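Note sheet for the following structure.
Every protein chain but one is kept in place in this view of the complex.
Up next is chain A:
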Amino acid sequence: METLSEKPGTRNVSVTPKPPKKRKQGMWQSIVQQKYLYLMSLPFVIWLFVFNYLPIWGWTMAFQNYKPSKSFSEQKWVGMKNFVDLFQDERFYLVLRNTLAMSLMGLIFGFIVPIFFAVFLNELRGSIFKRTVQTVSYLPHFVSWVVVGGIITKMLSIDGGIVNELLLSLHIINEPIQFMAEGKWFWGIVTASDIWKETGWNAIIYLAAITGIDKELYEASRVDGAGRFRQIWNITLPGIRTTISVLLIMSIGHLIGIGFEKQFQLQNALVKDYSEVLDLYALNYGINISRFSYGTAISMFTSVVSIILLLTANGIMKKTTKESIM
C-alpha cells in the first residue's frame, strides 16, 4: 500500500523503507535484503492462507449435489446445474436489483455524509463540545440491528409513531402514513437508518486523517487571506483525498455483499419484493432447505462480482487520480 500517499505535509506517508536499489534487480534480491521483514510477516501469511484460502476448497460444493453425511468422494457431481438454476430463477434478478439498489444508495449517502460530518466537526471550536458530539454520534454504531430495527419500526408506526405524530402536528399530512408497508419507501428507510447508525463511526477515520494535516498550512493560508470555506476546499479536502479514495475503492469492492442484518430486521411480508437481498435469498432458498450447493453457488457469484468491481474501481481510480490500493 505504499502508493497510498505521496502528498507532502500528510503524516500517513508509508513507513516501509524504500529499496535502496532499483526494482529491476528483481524480487529475490529484495527478499534476501529484507529477510527479517519477510520472516516477521510469515505468521500472518500462514494465518491468511489457512483461514482465507483453504476454505475456497468448499467452492467445489457448488458443482456437486452436496449431502453433508457423505464423504467428498461419494458426492455426486452435477456440473453447472446450480448456476443454471440460479440464473434461470426470476427471483434472483429481483433480489439482485434490491441488493444493488440498496448498496448503491448506501454507497452514495453513506460515503458522502460522514465526510461532510467530519469536515464540519473539525471546524467547530471548543474541544469539549466537539468531543461530546463525536462520542454521541458514534454510539449508535454499537447498537445492534435487532434493537435498531425495533426502534425504527416503532418510530414509523401509525400507532403513536413519532414521525407520523410530527408530520401530523405540522400539518404536512392529514392521515398517518404506513411507511413500513410501502415497498417504495423501504430502500430509503434502510439507507436512512444506516446513515443514522454509522455516520459518526465512519467519520472517525476522516477526523484522524484531518488531524494529520500540517497546521502550518492553515496558518499560511490565513495569512494569505483564505476564509473558512477556502481552507476546507484547498487544504482539508485535498489532505484527506487519499483516505477518501482508499475507502471508496474498498466500499465498491463490498458493493454486492452488503450483508442482511438491516433488511432482515426491517422487512415484513408486505415489502418482501423490495427487501430481500442476495444473502437472504441464499439463506431462504439455500441453507434453510438444505440446498448447500445452491447457497455456495450464490456465494461464489457474489465473490466473483466483488473482485471484478474491486479491480475495476481500482483501475479507474489509478487512471484518473493516480491513487490506488494496489
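We take it that contacts are C-beta pairs under 8 Å (C-beta built on N, C-alpha and C of every residue); 3 or more make two chains touch, one makes a residue touch a chain; residues count from 1.
Everything below uses one rule, namely that contacts and distances are computed from a predicted model.
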What does the UniProt entry say the missing chain is called, choosing from "Sigma-70 family RNA polymerase sigma factor", "TonB-denpendent receptor", "Phenylalanine--tRNA ligase alpha subunit" or "ABC transporter substrate-binding protein"?
-> "ABC transporter substrate-binding protein"
Looking at A:Ile195, A:Ile298 or A:Met317, which residue reaches the missing chain?
-> A:Ile298
Just the residue numbers, please: which parts of chain A touch the chain that's not shown?
-> 1-3, 23, 26-27, 30, 45, 48, 51-53, 55-56, 59, 65, 68-69, 91, 149-150, 153-154, 157-160, 178, 180-181, 253-254, 256-257, 259-260, 268-270, 272-273, 279, 282-291, 295-296, 298-300, 302-303, 306-307, 310-311, 325-326
